[in-house]
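With one protein chain withheld, the remaining protein chains of the complex are depicted in position.
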Amino acid sequence: MADLWLQFVLTIDATLRVATPLILCAMAGLFSERSGIIDISLEGKMLMSAFAAASMAALTGSPLLGLAGGILVSVALSLIHGFACVTHKGNQVISGLAINILASGLTVTLGIALFAQGGQTPFLNKSERFTDIVLPFAEQAEHVPVLGTIYKEIISGHNLLVWVALFSVIVTGYVVFRTTFGLRLRAVGEKPEAVDSAGGSVSGLRFQAVIIAGVLCGIAGTYLSTAHGAGFIREMAAGKGYIALAALIFGKWRPVPALLACLMFGFMEALAARLQGVEIPVIGNISTDLILVLPYFLTVILLAGFIGKASPPRSIGVPYIKER
Amino acid sequence: MNASSLPRWIDIGLLPVLNLIAALTVAGVIIAIIGENPFVAMGVMIKGAFVYDGALGYTLFYTTNFIFTGLAVAVAFHAMLFNIGGEGQAMIGGLGVGLVVLFLDSVLPPLLVVILAVPAAAAFGAVWGVIPGWLQARRGSHIVITTIMFNFIASSIMVWLLAGMLMAPGQMSPETRSFADGINLPLVYEVLQMAGFSVSRSPLNLSFVIALLACFGVWYLIWRTKLGYIIRATGHSERATIYAGHDPAKIIMLVMAISGALAGMMSLNEILGVQQRVILNFTSGYGFTGIAVALMGRNHPIGIVLASLLFGALYQGGAELDFEFQTITREMVLMIQGLIILFSGALAYLFMPAVVRIYSSLRKPTGSG
Amino acid sequence: PQLMTTSTAAAADFKPAVIYDMGGKFDKSFNEGVWNGVEKFTKETGVEVMEFEVTNETQREQAMRRMAERGATIVLGVGFAQADAIAKVAADYPDKQFSIIDVGWLDAPNLRQYVFKEHEGSYLVGVAAALASKTDKVGFVGGMDIPLIRKFACGYVGGVKSVNGSAAVYQNMTGTTPSAWNDPAKGAELTRSQIDRGADVVYHAAGGTGVGVIQAAADAGKLAIGVDSNQNGMAPGSVLTSMLKRVDVAAYETFKDAMSGSFSSGVKVLGVAEGGVDWAFDENNASLITASIKSAVEKARSDILSGKVVVHDFMSDTKCPY
Partner (left out) sequence: MADKTISKARGDDSSPLAISLDNINKTFGSVRANKDVCLSVVQGTIHGIVGENGAGKSTLVSILYGFYSADSGTVAISGEPVRLRSAADAIAAGIGMVHQHFMLVPNFTVLENIILGHEVGSDLKAGARQAEASLKGITERYGLSVDLQAVVQDLPVGLQQRVEILKALYRGARILILDEPTGVLTPQETEQLFDILGTLKAQGVTILLITHKLKEIMAVTDFVSVMRSGEMVDHLQTAQTNPQQLAQMMVGRPVLLDVGYQAAQAGQAMLNAEHLTVTETSGVTSLSDVSFSVHQGEILGIAGVSGNGQSELLEVLAGIRKITSGTVQIGDRKITAEQPASPSEVKGLGLAHVPEDRHAMGLILPFTAAESAVLGYEYADMMGGRSPILSPAVMAAHCKTLMSSYDVRPAEPSLKSNLFSGGNQQKIVLARELSSQPDILLVGQPTRGVDIGAIEFIHKQLFAMRDKGCAVILVSVELDEIMSLSDRVMVMNEGKSMGIVRKADTDIQEIGLMMAGVTAASPRQQKAR
């Protein structure tokens, strides 16, 4: 019983760690999609920045420089996306797809050229990574029943970027719904001509949105390779960008519901990891593959309008073309 | 200033070539950055794709995959549906082949099993296409998102089955048992050798012919039948289609079924052509490459064959790069593919303003004279 | 190619080739072990070995064929996943030699197969783990959930229980597909959860995923046990020992034999007695291995050699009696 409780608490703890890149990417997607730009390139940006961050950290020994590198590269990809979708009014889905495929290829190609380790970066040691921050009294708290366990296992012992991710939700909520920039951002995703005729710049706003998305994806990628993991390996984003996209849709393009969706999806993943190959009394061996598919499945069900209704920003995916 | 004010040869000939050149130039710069000579690399690739013994066979083998997935994307595109679920549809198509063969190969004669497996690939792929089609047509969910999700769902189903009930006993890889002897599509080199030609071995098989037939079929369907007309009409204007007395929802589902069936038939080449068992990830991203193929081929079967050939050469030549260079792997091909999608898809009209300017300045003197 | 009539390779046209599996030759584990053997061979003989790293399932057969067509006289396949491919290609190229590691069920006159008694090596590190654990709880993280990995796990449990019958062994598998060999993040996740439940020594048999296991154990100040190659140096002071599976020996031996013309087909089974599996003791873990641990492990080793202890092989009956 006690072990079961501990298991549960630990799964929640793992949920936070697993959900961190999802949260960051979902917030990134929120900025981009609220401004009317579909962003399926979350995956590629995250992958590319994971690579850049790990390379930078390996070469300089500093995780902070790694973070800077990760963000920089991710923003660069965002700018490509913006150039294609905003400046040249290209198809946003195609552009995103191109970036994802490009990132898959480029990371390995550059990785081999830089480190000659089959596309991986060298193993990062502790000083080259963001390591866990143990909060004060965590050890002592262990002896306090329930709350102590929660404090020690769930709240304490996360690295900086986990906190950054949670904080990003608050910031996103504030910026998008409580500032004038957010008002314009949402307006430009709903009805760009309204912003244009009100004297705002549609392109400017959309570029700002994709750049913010780039920064957040950059942090997510950095988390993967230099905080949660210890180095880059090929395809390390492993579909997390798409799960984040699903979470964003599931959260109906709102920060807190999107956060909850990320946590739910993260929980499924954490749970699935723990159940892999484990015989459960009565039920037997659960197929974890089927647990892992739940996020996608639920999103399809949601989109089909069977549970609530998710209506995207009205002008999403439509380039703003004034003169034909 | 738009595409329709330019002559066709510029729109469907010059611009795609310029886009391709741009993509290859960027790729060349990256190759140079990592310290290899892009021209040497290009030479190796071309040799690897066409010159070596059997290379052409491999190139055409990959081309076959791309024709199927490219056609799948193109058919949907004619109804303005962006089907990026080709990957999942191909997987499920392969599952269809596998199920039919595994159930029947001990009961029916091989030839009959093969003949049944072909429609099974199409039917399973069609089902995996028609569900997102239904969701779009009747429930209003966005086809792009649902097809992405369906790729993941398909992939999980495959893992679940191949690492579970379909896994061959005693096997340690997630794959089915091998099909019974004789259950495969005829290999082209074998047929040619029987006919007395000396051809080197390659996995090129009858699927290539099926793919070419599918090209003709798609062309005929889209431009020579009433259904094709209605499909194109739906793509351009749903309201006009309703006005003309057709149900766009039905058309959308039908188109997605056709699209899924084409993608599903890609599995014929891999599963029934060479692997002779269902393995995990046999689609290897060919479904996504189909998008690039369709974009480059401007959704026309002839364009698709040409673009497929390009990508087939890229894949086969890319494998050769892998052997020749320490620093270059197959991922280089993926990178080039990403660049091609970027330039010929998202930035398709990057060069148009310049081309229009040059074209009109060239035309003016002759026009007024 | 059909016209080529190479008999036993003369040194001049001797051309060895190796095909690494997914994970790549720098996986710090299985493939890297093979690579070490290949490097040793090249260094000693000066013969270059053609290499290819498989990155997706469909490439194996093509790569093997391509090697044969490019003139390779002996092709070494790495890992059971290449079994089907090598069986086909070996049949199509009867005058070439083939060898494969971790496969023992094929039958071809030109194919050598290597099988290891991983359960014996795992037993040894299990003994070390049980003695090093302060909490009496140890962990195991496997890669892909297949009988081979259960074989590792079972031997390990046997070793642990031989020291401390009441010790708890937490076991997790990473996944059911080949990607489970290369998912350090998940490996780290699973390790953390085992550590949080009290485990203080975690053994992995998970290829590239193991990097995450070692990282997580080192991060938490606990101990990891490496596998295949000697991984003691990956995080000195945090890797208790490594279960050595001498795939390097298999690779080296294959090429050496082929070069000297003494290549033979059939299955080679390598256990503790043959020097095919062992535990690693070097300067990186000298401070962790106390005298009592060392003597206990050496005793277990000699017991296996003498036949006093027979470690159960999971694959013989797909059961683990411990």
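Per-chain numbering from 1; labels A, B and C assigned in written order.
The definition used in the following text is that a contact is a pair of C-beta atoms (placed from the backbone, for glycine too) under 8 Å apart; a residue touches a chain by one contact, two chains touch by 3 or more.
Everything quoted here is computed from the prediction, not taken from an experiment.
A.B. asks: Which shown chains does the chain we cannot see touch?
C.D. replies: A, B
A.B. asks: Which candidate, A:Gly148, A:Gly200 or A:Gly239, sits in contact with the chain we can't see?
C.D. replies: A:Gly200
A.B. asks: In the full complex, which of B:Ile230, B:Met266, B:Val293 or B:Leu314 touches the chain missing from this view?
C.D. replies: Residue touching the absent chain, from the options given: B:Ile230.
A.B. asks: Touching the absent chain: which residues on subunit A qualify?
C.D. replies: Contacting residues on subunit A, toward the hidden partner: 177-184, 186-187, 190-191, 193-201, 314, 322-324.
A.B. asks: Which residues does subunit B use to touch the chain missing from this display?
C.D. replies: 1-2, 4-5, 223-230, 232-233, 236-237, 239-240, 242-247
As a convention for this text, only the chains that are shown with their structure count from here on.
A.B. asks: In whole angstrom, how far does the Cα centroid of subunit A sit from the Cα centroid of subunit B?
C.D. replies: 30
A.B. asks: Residues of subunit A that contact two or more other chains, please.
C.D. replies: Answer for subunit A, listing residues that touch two or more other chains: 119, 234, 289.
A.B. asks: Could you list the positions in subunit B whose residues touch two or more of the other chains?
C.D. replies: Within subunit B, the residues that touch at least two other chains are 159, 163-164, 329, 331.
A.B. asks: Could you list, by residue number, the parts of subunit B that touch subunit C in their complex?
C.D. replies: 53-54, 58, 159, 163-164, 170, 172-175, 178, 200-201, 203, 270, 274-275, 277, 279-282, 284, 319, 322-323, 329-331
A.B. asks: For subunit B, which residues count as touching subunit A in their complex?
C.D. replies: Touching subunit A: residues 2, 30, 33-35, 82, 84, 135, 139-142, 144-146, 148-150, 152-153, 156-157, 159-160, 163-164, 285, 288, 291, 295, 326-329, 331-339, 341-342, 345-350 of subunit B.
A.B. asks: Could you please specify the touching residues of subunit C with respect to subunit A in the complex?
C.D. replies: Contact set of subunit C toward subunit A: 24-28, 53, 55, 142, 145, 171-176, 179, 182-186, 188-190, 192-193, 196-197, 208, 211-212, 215, 218-219, 234-235.
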